[in-house]
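Structure first, then comments.
Only one protein chain is missing; all other protein chains are in place.
Lettered A and B in written order, each chain numbered from 1.
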Amino acid sequence: MRRTCFSIFAVWILMMAPHLAYAQGSAPVAGLEAFDTPSDDGSSITLRWEAKGSGPVDVMRSTSRSGEYELVGEALAADQVFGDATVEEGVGYYYALASVTGGDTVMTDVTGPVAARSNWFRNARKNTMVATIVMFALVGVYVAIARRGKELYVRKIAGLNAIDEAVGRATEMGKKIFYIPGIMSLSEIQTIASLSILKYVSNLTAVYGTDIEVPNKDPLVFSAARETVRQAYMESGKPDQFKEDMVTYLTYDQFAYAASVTAKMVRERPATNFMIGSFFAESLILAETGQAAGAIQIAGTADVTQLPFFVTTCDYTLLGEELYAASAYLSREPVLLGSIKAQDAAKAILMAIMALGIVLLAFDTDIIVRLLKTR
Amino acid sequence: MRRTIPLVLTFLVGMYPIFAFFVPHATVSGVNQWLDKALVIVAAFALPLGVVNLVGMNLEKIKQRRAGWPYAIVLLAGLAVMAYFGVIGVIKGDTGFHPTFEVLFESMVSPLQATMFSLLAFYVASAAYRAFRARNVEATILLVAAIIVMMGRIPFGDMLTGGRMTPLSEWIMNKPNAAAQRGIIIGAALGAASMSIRVILGIERTYLGKSRD
Partner (left out) sequence: MNLKKLLYIDRRIIYLVVAIGALIPIIRPIGLPVVPTEPVIGLFDKLQSLSPGDAVIISYDYGPSSEPELNPMSAAILRHCFHRDIRVIIMAIFPLGGVNMAIRQLERVTGEFEDLEYGTDFVNLGYKDGGQAPMKAMAVSIREVFPNDVDGNDTASMPIMSKVQNYDDVKVVISLATGIIGEWWADLVNAQFDVPVAVGCTAVSAPKYYAFLRSNQMIAVLGGLRGASEYEELLRRNFEWAREVYSDPDEMKQSATTGMDVQSIIHVIIIAFIIFGNVMYFATGKEKGR
């Protein structure tokens, strides 16, 4: 009987020992390690530990093992990781974690010295690097193929084919063409694509003597658009027909711009409207007013939220990548067409990878998903 | 030279952020941050260009008494008043906003913007009436999906169908709609990448106002 009671008591003691030790003042964390945060600019050191308990811990740091430690941050024991972003590059630091347990302050063993270093590559972006190199390589390959004189097929894009017809209509009716290059600045690639189509349209209006107006919301785009139209008239041999007020700046406010342009449409009743570029909520206001004014409308945008509005109100709509293909399609320059083929090749590769990923997921393998994860 | 310098600048300024995306080193990210700030400064300096053009054009309109010239006076007066109180507010005010600027913003700019945005409700109605006709199979599918989503977004849909409309509408948004949106986003992103590479490498030059030769 005595032996049984003693055994039970011993087992109980062994089970309670960790908790008793904790109550007497051992830290809720153990195994503290510190290392230079990988793939960063040398401004951070990462701490990692095992959680033995719960509760808050203070992150203490010093530049010498036995020196004075300062508090640099707080964490929970359960977090198991902490990033110290207040370090200087190249300076060696020592770390310890402090917690208050049973009224006593308990420190882990000190770890260090560890110094933060600037890294030359973000490892988490290896996949993006490969994709970027592949994209550049595809452009290079197809441009080289195009330069060798091989004919490259690009399918018909109805909206681009209709540009000549639309300009012709305005010429016959003796009415104006409105060209709206979107509301974003030159930093938006859609705007640059729009300016390349503006060049083509301006060449036509110069040749046919059609009136064109290009109202702008962004001052940078206004400057670029004016140069584009001026150059188009010069190249067409009609520099005297170019007028400064063909290209105007209206206002930076989105809806004031929409109000101004729609007012012009109602007053001047253009024969043709081009709305090509990046648009937001004003897209339907512009397109519906143009429709009511009786204009033939060609729109183009890569903003998926505005595409439905253009599709329902315009005669032709360039969807997403069709807008970016415009300059190549209209000029038929082999080098530009080569880059369109590169884009198509990249899409084919991506579709193949996605199809493979879907099949592998059906077999519980997420290797493609992990491969495509970006950070 | 006139043609070469912009192309070289475009290449350098275009390639650098791509390089900085992969290289976190402090010296590289420092230059990248400077480039970001430079873009903001250039855009800010472009604004006076536009304002000068706007003022010049409207003054010309008033001088020549062209059609609508009284509205040009209204435009210039509005520009002057808002600019004056805006600048005074920054220079003198505690909060950076002059009280008159705030009153003008709250009572004129804000309601006008809200009104223009509200026009969409009317235009959506007229566009939907005109465009949503069951001309063929695809148009019919579009029509049915639009009605389901419209009914699913309002309480009437659930009231009429015993709570079935919202889940059906959510299914359309989460499955076919999300899939189609992703397809267009991926295609547009590849198109943007291809166009950007053309611009960076100097293959695409129309934005400079010059054709390739």
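By definition in this document, a residue touches a chain if its C-beta (ideal position, glycine included) is under 8 Å from a C-beta of that chain, and two chains touch if they have at least 3 such contacts.
Nothing here was measured: the structure is a model prediction, and the numbers come from that model.
In the complete complex, the residue from A:Ala85, A:Ala263 or A:Leu371 that touches the missing chain is A:Ala85.
Looking at subunit A, the residues touching the absent chain are 43, 83, 85-86, 252-255, 280-281, 292, 303-306, 374-375. Against the chain not displayed here, subunit B makes contact via residues 33, 36-37, 39-40, 44, 94-96, 105, 109-111, 113-114, 116-118, 120-122, 124-126, 128-130, 132-135, 143, 146-147, 150-151, 153-156, 158-159, 163, 166, 170, 173-174, 177-178, 181-182, 185.
Quick note on the criterion: only the chains that are shown with their structure count from here on.
Averaging C-alpha coordinates per chain places the centre of subunit A 15 Å away from that of subunit B.
Within the complex, the subunit B residues that touch subunit A are 18, 21-27, 29, 39, 42-43, 46-51, 53-54, 57, 68, 109, 112-113, 116-117, 119-120, 123-124, 126-128, 130-132, 181, 184-188, 190-199, 201, 203-204, 206-212. Looking at the complex, you find that subunit A touches subunit B at residues 39-43, 89, 118-122, 125, 128-129, 132, 135-136, 139, 143, 185-187, 189-190, 192-193, 195-196, 199, 216, 218-220, 222-224, 227-228, 230-231, 235, 245, 248-256, 258-259, 267, 281-282, 284-285, 287-288, 291, 302, 304, 307, 309, 312-313, 319-325, 327, 331, 333, 335-336, 339-340, 342-343, 346-347, 350.
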